[in-house]
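We show some of the complex, not the whole, and keep each chain where it was.
Labels run A, B, C and D following the written order; every chain starts at residue 1.
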Amino acid sequence: MSVSPAMPAADPTLPQRGWYKRNEIAITPWLFLLPAMLFFAVYVIIPIGQSFWISFHAWDGLGEKTWVGTANYERLLGLGDQRMDRKFEVSFWNNLRWLVLYLLAIPAGLFIALFLNQTVTGIRLYKSLFFFPFVISQVVVGLVFSWFYLPNVGLFDVITNWFGLDIRGGVLGNPNTATYGIIAAGLWPQTAYCMILYLTGLNAVDPEQVEAARLDGAKGPKMLWYVILPQLKPATFIAFVVTIIGALRSFDLISVMTNGGPFGSTRVLSFYMFEESLSEFGFRMGYGAAIAVVLFFIMLFFITYFLWTMYRDEKGAR
Amino acid sequence: MFPTPIQKRPRTAQITYQAFLPVALIVWLLPLLAVALFSIKPDADFTTGNYWGWPSSFEAFNNYGKVFFESNMPRYLLNSLLITIPTVIGAVALSCMAGFALGVYRFKGNLFIFFIFIAGNFVPFQILMVPVRDLTVNLNLYDTKLGLVLFHIAFQTGFCTLFMRNFIRALPFPLIEAARVEGVAEWRIFFYVVLPLMKPALAALAVLIFTFIWNDYFWAVVLTQGPGAQPVTAGITEFNSQFRAAYHLMSAGSIVAALPPVIMFFLMQKHFIAGLTLGAVK
Amino acid sequence: DAHASLSGDLKIISDMSNPAPRAVMEGLVADFSELHPDLDIELTIVDREAWKTQIRNALGANPPDVVNWYAANRMRPYVDAGLFADISDLWAEPEFEGLASTKGAMTLDDKQWGVPYTYYQWGVYYRKDIYDQYDLSEPTNWEEEIANCQTLLDNGVKCYTIGTKFLWTAGGWFDYINSRTNGYDFHIELARGEVPWTDERVRQTFANWQQLIDMGAFIEDHQTYSWQEALPFMLNGDAAAYLMGNFAVAAMREGGLTDEQLDFYQFPLINPDVDYAEDAPTDTFHIASGAQNMDAAKEFLRFVTSPEVQTEINGGDALGQLPVNANAEIGDDKFLEQGFEMLSNNATGGIMQFFDRDFDAEMASVGMEGLQEFMVFPDNLEDILTRLEETRQRIYQ
Amino acid sequence: MSGVALNKVIKSYGDVQVIHGIDLQIEDGEFCVFVGPSGCGKSTLLRMVAGLEETSDGQIMIGDRDVTRLDPSQRGVAMVFQTYALYPHMTVRDNMGFGLKMNGHPKAEITKKVAEATRILKLEQYLDRKPSALSGGQRQRVSIGRAIVRGPEVFLFDEPLSNLDAELRVEMRVEIARLHKEIGATMIYVTHDQVEAMTLADKIVVLRAGNIEQVGAPMDLYRDPDNKFVAGFIGSPSMNFVDGTVEGGTVVAPGLGARFDGVIHSAHDGQNVTIGARPEHIVIDPAGDTHIVDMTESLGGVSYAYLTSETGEKVIVEERGDDRSATGDKVGIKIDPSRILLFDAKTEQRIRG
């Protein structure tokens, strides 16, 4: 043959290779990981620990921290002879409301996705426009919706008045409706998000299975329930995760739309902790940190679930 | 395909569908259309109570002119750009590398580190607020764009790494083995083999992060103040207090603030949608 | 002289973000820099509401030289944390004697921490034309007040507009009704946490307030409006009056009300046994302890407190408020004159700074939330008072 | 009475016609196989019978019902897909019973029918597994089971075995043959695989670009193809083709180094023909020297010798004896003239005698 060897290795007298060369495969991943790990540790991991630490102190953010043990938690959760912190209670229940109602984005997104999953001219543009709300900042969404909800002149009020409905104080002024009003505003972009997840999910549905089901006589809702939805499970899972995260993180909307009011009825934990820590009458950092820690534990429940699912998939994949 | 393609339905169903689409869209976008309408109305319409009617005069140029020339809006927009673009570059670069390490190599702790990234990403970010603010203050980065950028890079790295790692995992592993057999150094494999293949993921992620960061409000409030460093989301609230109850100007301002990610979205639509699903729905 | 030698940068953060004050502030800076051409002044105007949370960060890291804030108790956290510079030396200067009346409000721990630049009376601004239309006169006691209000309501006009979205406006109402019902001393005791909120006297205050609420004296849905957003009700004639600080006049005029339409009266007496006490908050300038250009900062404080500048910035065409320097002239403005007159001669009970400045911060926030709730759901009073009392006990234990 | 009849069926996608008016009669209980090159329309035709593709024109009859416009589920057909199309989230039992459940059959009946299909396909022990826990062959069995349970008049298969590996493919092929014998329903089967087509079919339909080239029993097509396309398509390795001319009723084939007398009427004199000869009908003559052995491939019991003739035409010859030719040998070849087939060089139609 006429092709001559091109490999340095063909030389039997191998030069002693450098330490890096010899351990290249073992070292490289760590070198590649280093910057990201560094950043992540400094700005995420360590601060989580610090928050735990701060939550055992009384601290106004300016002077020295004073160790108070679990006093913050006792006050927050009403341990011992205290009453549970009223604001915390309200925030907690509001958070639950957010959690439950925010999940409506999932079926709503699915519904719109099904509606749009057609191939007619211009459908791509329609899909994009339906997705639009997700791209817009929550601050803008919040503003838009608070005008939408304005008493008397807001479009919402105008429409409900046609039906003879009058919400006292306007949607956002009435403590019975304000939270729901904000959630509805949040559902708008979130539904768009779920919609796009489902649209991609629907794309991945095995057409042969749909055909098989069609031959099996499954139609409409039956087909959806028995054949399509099970296949959309990954999309549903992700939609679930992002929705939960979104619900627990809800801050921007509340801050813009009601600033927690009327009389604190729209507070959620994340907002409350911001209020305690950094707002006008706040700067009780220790207490704020304690709220954050409680929120963290609620979230941990979901994080664990998510990681566990991922772990199972990873094991299965290997 | 589910539901049944409309083409296979009766003609009437097709027409109904085609007609219903724009109606549904209008209802869906009603709040936005309202803002757009507000933004071209004259002030007088609001005092006379003409909120929802036809504008009594067309004031788009006036209103938007005010936004651009009589407020800090342009400055905020510039800030947003100066925060968003470096963050996108930084987060994507870091996560590419981390994703490569986690996706290609098998080593002890691989999965653990990966999970740390994911978990950190899903943490309620309020828990970071106080310590991160302190850290930023101590680094003398409070109220600077750099302070915001550094934090955003770090926090987004969690999400981006999840995304990148899954993407790299899905690349055919023999490509890397083939390069190894050919004696290509590991870092060169990253640059010459893996990176070029990640182009779609890079584009998708870049667009996604752009929107995330552009729309961030919370951290803008926590880590910056004033038009020196604050991005447009925070700026819009200042704008609002400056023109409180001037709905026409607020609307115009909101629209201006929302525009860049919207433009980005339309330009890179394909990548964007891929981005939302790629990393997540495997 | 000292003026000529000023150079370098001067960083000022101001919260005068409403249009009229904003213009004043910008004018101030322009004038000052004309005096000191070598000085580079960087003025940042931040949202007034936002500034209340941002000041901490601003003072902590990379602080500016001069900032806006408020007098009295409201300074305390920053004084305690050493963030405000001690400017007792400035107060020792002879020029400052004109400010003697406000020295107390600027003093903590026997030192002075800032200078006032304006203060303003609170009171009821009303549509004189509407009052005339229904043949009403300024009420002087509670009975007249109620009667007036009833007449207005019978004619489809709300007695008062108010926007409580940001809570503090409700604090003004409480300050007035409480001090008129129980007197200045009681009010301050309450502010210091020395009296329980469940005290019978506090209940009396709320009972008086509830009279107005029950008859529908306030506009509806006020919890969704900021104070500016509530203005149009008065401008449009849907409501007849507004309990507000004098800064509102500028906005009302800008909204198209002429001086013929607009007038002012002192909040009426409720309990004839107590003296008038008035809300007159003082707004201030401070120097950050970390200021880079202390000389320029002090010079700026001297500048804003000088009689000429005081006269200029508080004039009817500017802030439309009261100058703090005794040597300054009160603007040629009927509201300023009336206000000055009222504060000088008819506030024998005492001067209150304002609910959120007299009360402890946490108490104020819980308190104002309760007040807002009370205004919407007066029936929740018992619950609200229990809550406030719990908070008081925790804070002042 | 549940044969299938196609009358001039046409399928167009937009402006593109892909099935050009096909007539076909499949008898009750017959096993009919569609073969043809990729893209010729096999799947399309099958899916039209299933009702998964609309029929643009023409008529489809099952038994004596016109089903052209009926829903798939009402046609009495069941289909087995190449990718199995099992519902991944259901157990084998639920997969098989799904169709009946959807049509509201009582539980007891479903259980009975599933049990019967399970027995036929020997799936008893897998009933409670999910498809992901099954091997490819088992999955395909389940998917056939699902078809059986519905008791259709017609079974449709679209390349059901092409995702299986060689061994399993053989096994499942035998299984399908047995199934056909056992339940005797009409079956239509699409495949790429020669062996499947030859061994399973009662009737093979050879399609090409949306038209039928020939219909017939497997050995008929093998031995007596109508045209060069069918001749070349059926059989593996495929038939050798060399050019020839007719001279006075004799066919001259330089590529074979041979002349064939009496295989054609002299009427065709001067005509260019193509001569077809299957590898197993050609014998190597070690004494000859008309061809060179390029290469031999031995598969054990049989070898293939790749020869080049003097004209440059390639010929493949099958060898079975213990002595086989080796690369580089110069050899001649012999063919029984009765074994050759003649085709018109232009029309590619068979010239019979």
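Everything below uses one rule, namely that contacts are C-beta pairs under 8 Å (C-beta built on N, C-alpha and C of every residue); 3 or more make two chains touch, one makes a residue touch a chain.
Predicted, not measured: the structure shown is a model, and the values here were computed from it.
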Subunit formula of the full entry, expressed with the displayed chain labels: A x1, B x1, C x1, D x2
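Note that in this section only the chains that are shown with their structure count from here on.
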Chain labels contacting subunit A and also subunit D: none
Approximate Å spacing (C-alpha centroids) for the pair subunit A, subunit B: 14
Intercentroid distance (Cα basis), subunit D paired with subunit B, Å: 55
Multi-partner residues of subunit B (at least 2 other chains): 133, 237
Chain pairs that touch, as defined at the top of this document: A-B, A-C, A-D, B-C
Subunit B - residues contacting subunit C, complex: 47, 133, 136-137, 140, 142-143, 225-228, 237-238, 241-242, 244-245
Complex interface listing, subunit B residues touching subunit A: 1-3, 5-7, 14, 17-18, 21, 24-25, 28-32, 34-35, 38, 49, 51-52, 94-95, 97-98, 100-102, 104-105, 107, 110-111, 113, 115-120, 122-135, 150-151, 153-155, 157-158, 161, 183, 185-187, 190, 211, 214-215, 217-218, 221-222, 233, 236-237, 240, 247, 250, 254, 257-258, 261-262, 264-266, 269, 273, 276-277, 280-282
Interface residues, subunit A side, partner subunit C - complex: 60-63, 75, 83, 86, 150-152, 168-170, 172-173, 175, 258-259, 261-264, 278-284
